[in-house]
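All protein chains but one are shown at their positions in the complex.
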Amino acid sequence: MPSKNKKEISFISEIRVRFTETDPLGIVWHGNYIQYFEDGREAFGREHGISYLEQKAQGFTSPIVKSSCEHKLPLRYGDVATIKTTFINSPAAKMIFRYEIFDPQKRLVCTGETVQVFLDENGELVLTNPKFFQKWKEDMGI
Amino acid sequence: MPSKNKKEISFISEIRVRFTETDPLGIVWHGNYIQYFEDGREAFGREHGISYLEQKAQGFTSPIVKSSCEHKLPLRYGDVATIKTTFINSPAAKMIFRYEIFDPQKRLVCTGETVQVFLDENGELVLTNPKFFQKWKEDMGI
Amino acid sequence: MPSKNKKEISFISEIRVRFTETDPLGIVWHGNYIQYFEDGREAFGREHGISYLEQKAQGFTSPIVKSSCEHKLPLRYGDVATIKTTFINSPAAKMIFRYEIFDPQKRLVCTGETVQVFLDENGELVLTNPKFFQKWKEDMGI
Partner (left out) sequence: MPSKNKKEISFISEIRVRFTETDPLGIVWHGNYIQYFEDGREAFGREHGISYLEQKAQGFTSPIVKSSCEHKLPLRYGDVATIKTTFINSPAAKMIFRYEIFDPQKRLVCTGETVQVFLDENGELVLTNPKFFQKWKEDMGI
């Protein structure tokens, strides 16, 4: 019987590489992938009801405390890339997302991960899952 | 007798062109000059006591309502450019700044202007000069 | 009889305001509108066959020599804004575009204009319309 925790929730979104996101080498500057991850995470959030604005309406923000990025191939100006954003379930009061970015030929160009914690309205770190997040997980069947 | 209003208050600051500020043509992307203008304006503000944080401490913000930019020559990665920021006096409740950016050879690469209005703590437009700004002008002799 | 030159060619595209495009005041930082103008101009270019990549394939680039921007209302995080990009015909070897940005309630938030010149493959300024541009105008009926 598969564990509930193993359930993978993903969302696929698209970004179009902007001229200003490329550098003198003609490829996307590596730091912009952090923006693409956020684009993917927010698209996931809008789809699954857990975007920045929805968290804020519940009185929480969720700053990134850790991020990593591994580059395999470049993206170029005009490329329409695909981002697969996957929620990684964890018992801790954290939100973990993994990202895979694919170029127009469906080759994997980049992978990454971000970890977010929850702050309450006073900016204090929350050590147990906020209710809205616990309910969201239940609603998602994880 | 020179008019008080003709007095020019300027400040000269430096910026170093970042790799990510250049584009696939190897030159600074035009939109980044708006950032350089802000760098110049904030350097002026820190020097002359009228920076964003000093305005905020007085209960005001001053959003840009107009900006323009004229490009004559490109800047390139690694260039250390000079920004001359000049306050343009006006009877209206506005802050007007002019900018001239020079390349390492002291050639004029770009000119521009920004106009700011004042909003109070409720975000309402202020139609007469805020007291702190009036006092600042007097202190500056304009 | 209406003049050919009066014909207006426009394109309407959308942008979604990113978290990082907003500032501590919760509104889009003014410099980002220059990026939105470019987004609109490139969407126009892809629609009408005169994008950056299409110009480059013809051996030309078209740097911005002038831009201006007037702000009337703010945009906020999450807003899906509409950009109307209009080509302004001119006899000179220039590309002039006007921009109007509307918020989700269809209120005008910002207007602007950019002027581009043409450089050939040696980076030299071109004083007469490049053939591809002349042909494009004819194809567009202007």
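Going by the order they are written in, the chains are A, B and C; count residues from 1 in each one.
Here is the rule we use: contacts are C-beta pairs under 8 Å (C-beta built on N, C-alpha and C of every residue); 3 or more make two chains touch, one makes a residue touch a chain.
Everything quoted here is computed from the prediction, not taken from an experiment.
Only one residue from B:18, B:72 or B:135 touches the chain missing from this view: B:18. Where chain A meets the omitted chain, the residues involved are 25, 27, 30-31, 34-35, 38, 61, 63-72, 74.
Across the interface with the omitted chain, chain B contributes residues 18-20, 35, 38-39, 42, 51-53, 77-78. Listed for chain C, the residues touching the missing chain in the whole complex are 19-20, 22-26, 29, 31, 77.
Criterion: only the chains that are shown with their structure count from here on.
Farthest from chain A in terms of Cα centroid separation is B. Every chain gets a centre from its CA atoms, and the centre nearest the mean of all protein CA atoms is that of C. Our note on geometry: chain B versus chain C, Cα centroid distance of 25 Å, whole angstroms.
In terms of their C-alpha centroids, the spacing between chain A and chain C amounts to 31 Å. Separation between the centroids of chain A and chain B, computed from CA atoms only, is 36 Å.
Counting partner chains per residue, chain B shows two or more touched chains at residues 25, 31.
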